[in-house]
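Every protein chain except one is present and positioned as in the full complex.
After this line comes subunit A, so read on.
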Amino acid sequence: MAITLSGDHAIASPPLSARLTTPQVWGIVLLAPYILVFLAFVVYPVGYGLWLARHPASYVALYHDPIFARAAVNTLIFLLVGINLKMAIALFLSGFFAQQRTWIKWLSVLFILPWAVPSIPTILSVRFMFNPEWGVINQLIFKFTAEDGPNWLNDPTVALAMAIGVHIWKSLPFWTLILMTGRLAISHDLYEAAEVDGASWSQKFRYITWPSMQTLYVTCTLLSMIWTLGDFNSVYLLTGGGPADLTHVLATLGIRYLRLDQLSLAMASIVCALPFVLPLVYFMMKRLSR
């Protein structure tokens, strides 16, 4: 019987070359659906995409396209400012939400809302709030100062800053939650001992909190970097890449080229990002597959 083999085959037989047992046949059958999905919807599209991006001419065209250069710079700003600001605030707020108070518990339930609701309606809500004529912000400015407010989304710098703001609004709860679980894992005794020794707030953070959260913080930052690179909604739905295509990031630029029917450019712009993305992806993969 094949069944009896499964218990001792680890010692008796060489690992992979051994004859397949019944459970292993089932293993292959059960794994097959995912492998099929992977081949059809990951391997084939990626291969096809790389094949479309094979012409050097596409890269020359990209190099000469000012919108591409602008998008690359925007992406860098988006990542540097957005992620660092978000993670710093999340680290700070994780300490706040770790406080044992009933009202803070309730607040944390509400605080998670941006993460729990879909981003489309809320981003559109922000977009209309900042509408220069009808938006509530400029109406309030007019009410109090009798002057017209700025045309927020028409200034590329302000528009990009607001897209970063929307991104932070949406993903801050998630990272705060993650960092909070890290914080709660720190032994309370350490803080009590420090309290006895008369340690100040900043000393406690520097010598207890930070050393035990360092790794988690770095992992979160890297992961957030990968996900932020793919944040299409925050920019596309708020500014649409405008004004004058000045607020595109790499995630929206590919779609822009696609809509202009410049498929090879769309793929080439993504390929350009790969040297930065792949090391991060590899690093994260190693970290999680342990």
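Observations, loosely collected:
Here, a residue touches a chain if its C-beta (ideal position, glycine included) is under 8 Å from a C-beta of that chain, and two chains touch if they have at least 3 such contacts; residues count from 1.
As a working rule, contacts and distances are computed from a predicted model.
The chain not displayed here is annotated in its UniProt record as "ABC transporter permease", chosen from "RNA polymerase sigma factor", "ATP-binding cassette domain-containing protein", "PQQ-dependent catabolism-associated beta-propeller protein" or "ABC transporter permease". For subunit A, the residues in touch with the chain missing from this view are 3, 6-7, 15-16, 22-24, 26-28, 30-31, 33-35, 37-38, 40-42, 44-46, 48-49, 52, 93, 96, 99, 101, 103-104, 107, 109-114, 116-126, 128-129, 134-136, 138-140, 142-143, 169, 173-174, 177-178, 181-182, 215-216, 219-220, 223, 226-227, 229-233, 236-237, 240, 250-252, 254-255, 258, 263, 266-267, 270, 273, 277, 280-281, 284-285, 287-290.
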